[in-house]
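So that we are looking at the same thing, I have put the structure below in structure tokens.
A single protein chain has been omitted from the complex, and every remaining protein chain is retained in its original position.
Labels A and B are assigned to the chains in the order they are written; within every chain, residues are numbered from 1.
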Amino acid sequence: MTSRAGFTLDELAKALGATLEGDPRRVVTGVAPLHSAGPDQVSFLTHARYTDAAKASRAGAFVAGAQAAGLPAPVLRVREPQQALVDLLNLFHPPPTLVPGVHRTAVVAADAQVDATASVGALAVVEAGASLAARVRVGPLVYIGAGVVIGEDCVVGAHAALLAGVRLGRRVLVHPGAVLGADGFGFAFDGAQHRKIPQTGGVIIEDDVEIGANTTIDRATFGDTIVRRGTKIDNLVQIGHNVEIGEHSILVSQVGVSGSSRLGRGVVLAGQVGVADHVTIGDGALVGAQGGVPSDLPAGGKFLGTPARPMLEAKRIMAAETRLPELLRRVRALERALEALTGRPLEGEARGDE
Amino acid sequence: MTSRAGFTLDELAKALGATLEGDPRRVVTGVAPLHSAGPDQVSFLTHARYTDAAKASRAGAFVAGAQAAGLPAPVLRVREPQQALVDLLNLFHPPPTLVPGVHRTAVVAADAQVDATASVGALAVVEAGASLAARVRVGPLVYIGAGVVIGEDCVVGAHAALLAGVRLGRRVLVHPGAVLGADGFGFAFDGAQHRKIPQTGGVIIEDDVEIGANTTIDRATFGDTIVRRGTKIDNLVQIGHNVEIGEHSILVSQVGVSGSSRLGRGVVLAGQVGVADHVTIGDGALVGAQGGVPSDLPAGGKFLGTPARPMLEAKRIMAAETRLPELLRRVRALERALEALTGRPLEGEARGDE
Partner (left out) sequence: MTSRAGFTLDELAKALGATLEGDPRRVVTGVAPLHSAGPDQVSFLTHARYTDAAKASRAGAFVAGAQAAGLPAPVLRVREPQQALVDLLNLFHPPPTLVPGVHRTAVVAADAQVDATASVGALAVVEAGASLAARVRVGPLVYIGAGVVIGEDCVVGAHAALLAGVRLGRRVLVHPGAVLGADGFGFAFDGAQHRKIPQTGGVIIEDDVEIGANTTIDRATFGDTIVRRGTKIDNLVQIGHNVEIGEHSILVSQVGVSGSSRLGRGVVLAGQVGVADHVTIGDGALVGAQGGVPSDLPAGGKFLGTPARPMLEAKRIMAAETRLPELLRRVRALERALEALTGRPLEGEARGDE
């Protein structure tokens, strides 16, 4: 994406708070991983297991931790290489310059409040009473519903739709195609048909949340569906009505969380996990990929499988499953041996037939 | 969303067909659940298990069934509280007033037929030969393909795409980002590459169907993919080509139904269920969350797991799985005990080694 022309290693050392071992005037023009970096690029060693790759790298400089030794180019020594990598990437790839203003083809209601420093892209639609705070970037072809509130420094990608009743905090990042505030899925069967229960609530997204492409977060029946600050949600995730997700949680792609469930702070749901409705998941709990969560999970645990069980137990079960066909044979052999020994059949009630 | 200013309890009793116990002139201005309702709001008691919450509620009035007693405010007594709740919400949250007409920025083909009472939102595109019946609402940024037919009172949300060959009945609700009529997934491998099988059919959506945000329903190879009347489909659901879904079925979020499968009337597929291709599911069958349906399921049953089994059997298996590691140890102990007893090893063929 956008990238700056280059930095001297001295400039980088100052920006990263790093100790430089090597020529301060050397210039690097980009960041690249060990295997592909060339002499004009700075690379990074975030884990000792990549030491051999680092020694073989053609990179012009390295960001590395205290232990790394024997690297073939200048080293920017830091305490936390992965955090320094984030800083480094932000230096080389600053966000695109914001050009404030409403594109001439956007359709913005007369009474929508668009801050003078905000931008609204081509062919976006902003409905009556919506409010865009300072430095908000609304992409092209975006739909912002009536009365939607968007806090400072939010970015809303192309084709995203924020329907009436949605409020974003600050620095929220909504990727393309995400739909926030569609009706929750609620019906009352009257004996002949499913009658729609009007979904009258909204959606609250707190500060620093990221929402993936084509993800859907439904409005509440009453009150609000809530995603608390710092939580990161991947692509194609479904968040049902009245769900509440705690701070700094991680929901990987294709996760589904059913209505009225509550996730604590720092929860991690790996890819394709499903959570039933009205379930509570405690702070810091982790559910492995494809897990199914039919009922509450305590804080801090790691879980796997459908139904989700403590991870070690689930792995023992999975290992035992591998031996299940063998186990059937062994039990049959035991039955035969015992019958031979006693000269009579085992009690009938429990006998299987193979 | 939109809401009316307020109603007297007398007005509500008449509208709901309820018997009022309390002051008919009392005014309520909104509907809220028991825990959050204030004195200006009417709340509801849809199940006896919420009786304590109702007694502690600050609501100004309650909708409740015949049994509820001891409530701390006037009661609108009804036979079916959940149905009355739907009526109540519709009273307070009527659909937004329809302002007929085509937005000046919409791009509507000269020969498209848009009823005078229909509305087409900002920056929507309606192609040649499309037909929008009375009171249809096409949202902003929607795409309506050539020849698409949309029946009376349908609502199509922002960014939805109805491609050529799609026909909607009446009162169909399509949420934002849904894609109806994309090509089915069909290829013929010629030994070197997958050749695309042209998908020449359409999609028929009958009356009163609801289709969730970012859901995809593919066109048929020949003929039509069909969703029959009254069926409700949640977000991020995939319906493959030539699928037929019976009346009044429920497909929860992230369900996938593969090509040419047929679901009966009143089928319920819980979240993330997958149905293989060319499978038939009988009327009224229910498949629990994350179930996988590789082959036909009979009418009326409840099923769970992958492969989907009768629910009680599946739950017994899941319970037994928990004991599988223990079972391995027990069988090993039996083998040892029997060997000790007989003084010789068990017949070799079935022995496992741990």
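The rule is short, and it goes like this: contacts are C-beta pairs under 8 Å (C-beta built on N, C-alpha and C of every residue); 3 or more make two chains touch, one makes a residue touch a chain.
On a predicted model such as this, the values are computed, not experimentally measured, just so you know.
Colleague: Out of B:P39, B:P72, B:P94 or B:P294, which is the one that touches the chain we can't see?
Modeller: B:P294
Colleague: Which of A:E127, A:D208 or A:D277 sits in contact with the chain that's absent?
Modeller: Considering all chains, including the one not shown, the answer is A:D208.
Colleague: Among B:L163, B:A270 or B:L297, which one touches the chain that has been omitted from the display?
Modeller: Of the listed residues, the one touching the omitted chain is B:L163.
Colleague: So which of B:H47, B:H278 or B:R316 would be touching the chain we can't see?
Modeller: If we include the chain that is not displayed, B:R316 is the one touching it.
Colleague: Please identify, in ascending order, the residues of chain A that touch the omitted chain?
Modeller: These residues of chain A touch the chain that is not shown: 1, 3, 31-33, 36, 80, 82-83, 85-86, 89-90, 92-93, 103, 105, 121-123, 139-141, 157-159, 173, 175-177, 208, 210, 212-214, 230, 232, 234-236, 248, 250, 252-254, 271-272, 289-290, 305, 318, 321-322, 324-325, 327-328, 331, 334-335, 338, 341-342, 346-347, 349-352.
Colleague: Determine and list the chain B residues touching the chain excluded from the picture.
Modeller: Touching the missing chain: residues 107, 123, 125, 141, 143, 145, 159, 161, 163-165, 177, 179, 182-183, 185, 187-188, 190, 193-198, 200, 214, 216, 218, 222-223, 236, 238, 240, 254, 256, 258, 272, 274, 276, 290, 292, 294, 306-307, 309, 313, 316-317, 319-321, 323-324, 326-327, 329-334, 336-338, 341.
What we mean here is this: only the chains that are shown with their structure count from here on.
Colleague: Could you work out how far the Cα centre of chain A sits from that of chain B, in whole Å?
Modeller: For chain A versus chain B, the centre distance works out to 25 Å.
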